[in-house]
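One protein chain omitted, others in place.
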Amino acid sequence: MKYYLAIILTAILTENFVLSKFLGICPFLGVSKKLNTAAGMSLAVIFVMAMATAVTYPINKYLLEKNGLEYLQTIVFILVIAALVQLVEIILKKYIPSLYSALGIYLPLITTNCAVLGVVLLNVEKRAADPAFGFGASMFNSIGAGCGFMLAMVMFAGVRSKLESNDIPKFLQGLPITLIAASLVSVSFLGFGGIVDNIFG
Amino acid sequence: MAEKRSLGKEFSKGLLIENPVLRLVLGTCPTLATSTSMVNALGMGISVLIVLVCSNTVISLLRKVIPSKVRIPAYIVVIASFVTMVQMLVKAFVPTLNEALGVFLPLIVVNCIILGRAEAFAGKNSVIASAVDGVGMGIGFTMALLCMSTIRELFGNGTLLDGASTSILALFGVTKFNGVDVFAHLPIEPALIFILAPGGFFTFGLLMAFANKIAESKGKSKAELRGCASCPMAASCSLLLSGEKEDVLSKNPRAAVPAINSEEVAK
Partner (left out) sequence: MKSFKEIVKPALILFAICLVATALLALTNKVTAPKIKASDEKAEADSCSEVLPDAKFFGEAETLKYNGKEYICYEGINDNDEIVGYVFKTSSKGYKGDVTVMTGIGPDGSVTGVAPLNLNETPGLGMNAKKDSFRSQFIGKTGVIGVSKAGHTVENGIDALTGATITSKAVAESINIAIELFGVKTGGVN
């Protein structure tokens, strides 16, 4: 349990996908204007990350690695993720329309979101370095990464709502000030370095 | 439509007017992540350039064969194959670069610039124009990365082109040049934060402000993240109303495309 807790906390805080790994910057800058869209997008990302890991892990372990086809990882993973997102969208639309209306509109955007492919590839990398990093650990890492994405999105949505009402020098208006604000938010995440190791030894 | 424009224009637009990073705001993730040193930035830029030119050419060749219904998956397959090839070549010939770029090398697959150019340009234009477009956009991307990384490496590590001969330059037989230690003789220490994550956002913000200032003086509009419009999935995305699709994907993405507010569509 401690092991999984350490994985999840590392993924959220020290290895925050957006603010320290630079994955998923596009939605982070593009969809963080309002709190509720930021939250909706993040929930969809957590959902897709978990699904993608659950599907790609067995494919990688039992199909690719067994047959020495690791070099097909990138192409197989991206296609599986794309197909999965489409499938989930169709199923949600048909059977759970309430969930679809909440998350559905974000789903197509996520296919080419580098955070999802990124988490899947990082899981593979972590497993190559440490064979004990199994299915459970991969799932916790993915969910943690998704939660980290959510934390960054929600925090940043708060910062941006403050920015809106401020008087900003003309040359910084728009994207530049957003990026500089993101820089300050990411300073706060620097402080988490090493915290998880110190808690869990 | 673009057939009438000269090849020179197709090439040069990617460098400045439609610079993918600073004007179209595409590919922000690799820009921030791999600009920690000039050598990494150069390696990433060249990898993207190769993938972009190859995928643009092949997609343009196949544009009459690929049915429009399955074009996005077909583009993804083409792009992913080239990315994997580049990855294997980098692993074989410049292993240190592979280590430094890590997961961002395979992630070129989802780099918005590449799928974006496939969808917006290569799928509609002749082979030569598409290849030239790829070269221009690829060089534009590399230039933006080099700008970022020069600032970050100089102020963050006090060097320029540090570790060049162990990485990309080794390919060209240069084994002695290992960069310039600019800060070595100065009485000040470099500010590490430029290399860390916050420095990345900060430098990008300042460069963007600078690019906007120049654009303004030339009478162009500011670079804006157009939300969904910059996403290559926009064409197949249920978020966009049918009338706006064409605008979004038209040759001139700076045309007045209203930022799509997801909320409004949700209602």
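Letters A and B mark the chains in the order given here, with residues in each chain numbered from 1 onward.
Convention: a contact is a pair of C-beta atoms (placed from the backbone, for glycine too) under 8 Å apart; a residue touches a chain by one contact, two chains touch by 3 or more.
No experiment lies behind these values; they were computed from the predicted model shown.
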{"item": "Touched by the hidden chain, restricted to displayed chains", "value": "A, B"}
{"item": "Touch criterion as defined above, residue of B:70, B:171 or B:214 at the omitted chain", "value": "B:70"}
{"item": "Option from B:78, B:137 or B:211 whose C-beta touches the chain left out", "value": "B:78"}
{"item": "Footprint left on chain B by the chain that the document does not show", "value": "36-37, 40, 62, 65-67, 69-70, 73-74, 77-78, 80-81, 84-85, 88-89, 91-93, 95, 99-100, 102, 156-157, 190, 192, 195-196"}
{"item": "Where the unshown chain meets chain A, residue by residue", "value": "15, 71-72, 75, 126, 129-130, 193-194, 197"}
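The definition used in the following text is that only the chains that are shown with their structure count from here on.
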{"item": "Intercentroid distance (Cα basis), chain B paired with chain A, Å", "value": "21"}
{"item": "Touch list for chain A against partner chain B, complex", "value": "19-26, 29-31, 34, 36-37, 40-41, 71-75, 78-79, 82, 101, 104-106, 108-109, 111-114, 117-118, 121-122, 125, 171-180, 182-184, 186-187, 189-190"}
{"item": "Chain A-touching residues of chain B, taken from the complex the two chains share", "value": "25, 28-30, 32-33, 72-73, 76-77, 80-81, 83-84, 87-88, 102-103, 106-107, 109-112, 115, 193, 196-202, 204-206, 208-209, 212-213, 222-228, 230-233, 236-239, 262-263, 265-266"}
